[in-house]
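Omission of a single protein chain aside, the complex is shown with its protein chains in their original locations.
Chain nomenclature is as follows: A and B, assigned in order of appearance, with residue numbering initiated at 1 for each chain independently.
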Amino acid sequence: MKYEVIFAGIGGQGVILAGTLLGEAAVASGLKASQTQAYGVSARGGFTKTDVVISDGEILFPYALSPDVVVVLAEEALVRYLDIENKNCKVVYDSGLIDASKYELDSRFVGFPITKTAIEMGSSRSANVLSLGIVASCLKAISTEALFRTLAEAFSPKIRDINAKILQKGIDVGNEIISSC
Amino acid sequence: MKKKVRFMLGNEAIVEGALLAGATFFAGYPITPSSEVAERASRKLPQIGGCYLQMEDEIASIAAIIGASIGGAKAFTATSGPGFSLMQENIGLAIMAEVPCVIVNVQRSGPSTGLATRPAQADIMQARWGRHGDHSVIALSPATVQECFDLMVQAFNMAEKYRCPVLFMADETVGHLRENCVLRSRDEVEIVNRKRPPEGLEEYFPYKADDDLVPPMVTPGSDYLTRFHSSTHNEKGLPTSSPQEARKLIKRLYDKIEKNKDDIIMYREFDVTKCEYLVICFGGAVRAARQAAIEAREEGLSVGVLQLQTVWPFPAEYISEVSKGKRGIIVPEMNMGQIIGEVRKAVPDKIPVLGANRYDGEPLTPKEIIQVLGEVVSL
Partner (left out) sequence: MSKRSREVSWKAFLREENLPHQWCPGCGYGVILKSMLYAFEKGGIAPKDVVVVTGIGCWGKADDYLYANTVHVTHGRALPVATGIKVANPSMKVIALMGDGDSATIGGNHLIHSSRRNIDVVALVANNLNYGMTGGQYSCTTPLYSRTSTSWYGDPEPALDICRLSETAGASFVARTTVYHAAMIEKYIGMALSHEGFSLVEVISPCPTYFGRYNKLSKAPQMLKWLKEQSIPIERVKDLSEENLKEKFVTGVFADKKGHSFLSRYREIQSRARNELESE
């Protein structure tokens, strides 16, 4: 069993944290995980992505060469994954932030207003948590209990409950995406 | 007790390894992509009564860890290319004055400020030859987060054992990699501490070596007066211009590492002896190489991987031996080809040695190594 995931966006959207939490939840589920990151020289703005590889065996190359799931939160990130090779890959993009009408996207691409939904649920900074939920439910390898525990440990009590709800929303969205395939 | 398997960043594991080895002092100047080492050290060291010092530059940082080690602490610093360049003169001081310490270089793409957040392995010859003057040096290179932890313990052990700086040549792909890491406990690993002189000596000679070529070391405030010197010195630590004394010192400093190669050199073998094609690499490139070897085997090629955990001193004799009878050698590096020169010197002339190189700030991929493998096969 081996899964490759990419979270991509621009600096400040929390995509690297999403990858870290996914990896932590995978390790807490008894699996092996690796996470790499690519970002610009400054803390805000610029293309940012994180690759997460999850496996039940040793992970050699820690970059996602043939991702199973990609979540993109910015157009700058989407354009890099238009030519993705893997025929079974799911690319979930933030349809609230990205106008995808100018691209010819096949059925592997699914839009969902990720950031907008997170804001409506009470957190302007939790698009990454919703993304995490989508990916986790697409993979089916991560223990839901470990996922929620990892999330609870990562955030302050103030935001913990809202984020738990947003994570659940992400899981539901992920399940819908899978069932519609 | 927190769970022992962590999903940990390479740079953080470096600090955890240092702490297990007994480090109590860090001095540094933050620089991408090594800053997480400084950040974690600044959080952890004060908790155990140790010290984190943020110095005015990298020159001061290496100077301060040399001072702290002389003062009796196990000390380390962390930097990347630009800072590593600034540290060179005082790495020479640590070599000459025989001060144990560990210098972490999380390599990034250069030269100069280069691509600050992107990986490279292009400082590996600088690690060997960055200082002026004749000397040998120890450099280790981790390929996994677990090795960031485990090899840091070894780095400190070697620094203490041989009274010398040890260069820890990580790179961005490993420093910024998160993966499973087991934090070992004190009783699981051997911790080496610097050798002390026997009590009751009539006179202590600060640079008089034992048979192992390493002089015992004294902490200020103990029974003997310490003496450390950056200039060519005699056994008393007094400067000398005598050619005999100079030769004796330079030879001993060189030999204490080169004659202990068997102890210092560490490597990992993946199908090395039975393979037809051998990939020799270190650090971040190892991951791509091992993946490439698996994929090539699926295509019916017999490929092994030799991972150099110790890059300096270079295991030339071993490589010379193990490469006999191979049909080709591939040396993948995230640089224009540095270690390949050492491999070529070691490998018998008739065996082709090809590099797989990347120097655009992107990590090497298995595909690129397989491509070069194809070239070697078709030779």
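The rule is short, and it goes like this: a contact is a pair of C-beta atoms (placed from the backbone, for glycine too) under 8 Å apart; a residue touches a chain by one contact, two chains touch by 3 or more.
As the structure is a computational prediction, the values presented were derived from the model and not from experiment.
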item: Chains shown that the absent chain touches, full complex; value: B
item: Among B:T113, B:S230, B:S302 or B:S320, residue touching the chain not depicted; value: B:S230
item: Residue among B:F7, B:F25 or B:F84 touching the omitted chain; value: B:F25
item: Residues of chain B in contact with the chain not shown; value: 24-25, 27, 43, 46-47, 49, 51, 53, 55-57, 59-61, 63-73, 75, 89-90, 92-93, 97, 219-222, 225-231, 237-239
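What we mean here is this: only the chains that are shown with their structure count from here on.
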item: CA centroid of chain A to CA centroid of chain B, Å; value: 36
item: Residues of chain B that touch chain A when the two form their complex; value: 5-7, 32, 116-118, 173, 176-180, 287-288, 290-291, 294, 363, 365-367
item: In the complex with chain B, residue positions of chain A that touch it; value: 20, 23-24, 26-27, 32-41, 59-63, 65
